[in-house]
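Pasting in a structure now, in structure tokens, and then I'll have a few things to ask.
A single protein chain has been omitted; all remaining protein chains appear in their positions.
Here is chain A:
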Amino acid sequence: MLKLVQVEAKLFLREGASVVFALLFPTVLLLVLGAIPALRTPDPLFGGLRFIDGYAGTLVVITLAFLGLQRVPTALATYRERGVLRRLGTTPLHPGKLLAAQLLVNLAAAVVSVVLVVAVGKLVFGIDLPHHLVGFTVAILLGAASLFAFGLVIAALASTAKSAAGWATVAFMLIMFFGGAYLPRFLLPDVINTVGQYLPPGVAALQDSWVGTAPSPLHLAVMAVIALFAGTVAARTFRWE
């Protein structure tokens, strides 16, 4: 199993463009936005905060959405389409371990990316370190779990790698929209922000635990339920060939 994780990690790192995007994009975006003076000045429009503070949670959403909805489903659907899963099915290894290895590698990538964005945010723009570290960690883990499980459902239900990529992109757009990636959350109507709070990966919990006080237990619980439900659906419907 350890070897499998190592190999999957190496394969992940060899996918040049996706690694750069997943690991560096949120940090690059933060640097670009932070380079605009108006966005690093507190303003009532931004809820009395600076734009970049109000955007912090969304940066984590971008990372998780990209990994969970772009990397995970297409990687697994491609493995299935190319017979990689079938091939593993002829060995004593349970193919479920390959799924686990994939998720672990993507979770590790998410952690690296988030640590990077938090560090750059602190060092360059003085964005506070997460106020509620435990809450932030739990919010990331549950957010990743719910979104990766969502990605697994797509991988399970899509018949080909192409259709998996298609569905994943639709989901990716929606999650990015509700997560405030296109329009920051303080500009979005309340109703959309309310929906966004309960959609994976839970942008509100991420935002609250980073620059707020603590994540709402309800938000975390909803992410846990989504992760469990989607995970079960994926496990029930996943086809190895």
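Note that a contact is a pair of C-beta atoms (placed from the backbone, for glycine too) under 8 Å apart; a residue touches a chain by one contact, two chains touch by 3 or more; residues count from 1.
Heads up, the rule we're going with is that contacts and distances are computed from a predicted model.
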Listed names "YetF C-terminal domain-containing protein", "ABC transporter ATP-binding protein", "Succinate dehydrogenase / fumarate reductase iron-sulfur subunit" or "1,2-phenylacetyl-CoA epoxidase subunit PaaD", with the criterion being the UniProt name of the chain not displayed
"ABC transporter ATP-binding protein"
Listed residues A:Leu93, A:Leu129 or A:Leu228, member touching the removed chain:
A:Leu93
Please pick, from A:Tyr79, A:Trp167, A:Trp210 or A:Phe238, the residue that touches the omitted chain in the full complex.
A:Tyr79
Touching the unshown chain, chain A contributes residues 3-4, 7, 10-11, 14-15, 79, 82-84, 86-87, 89-93
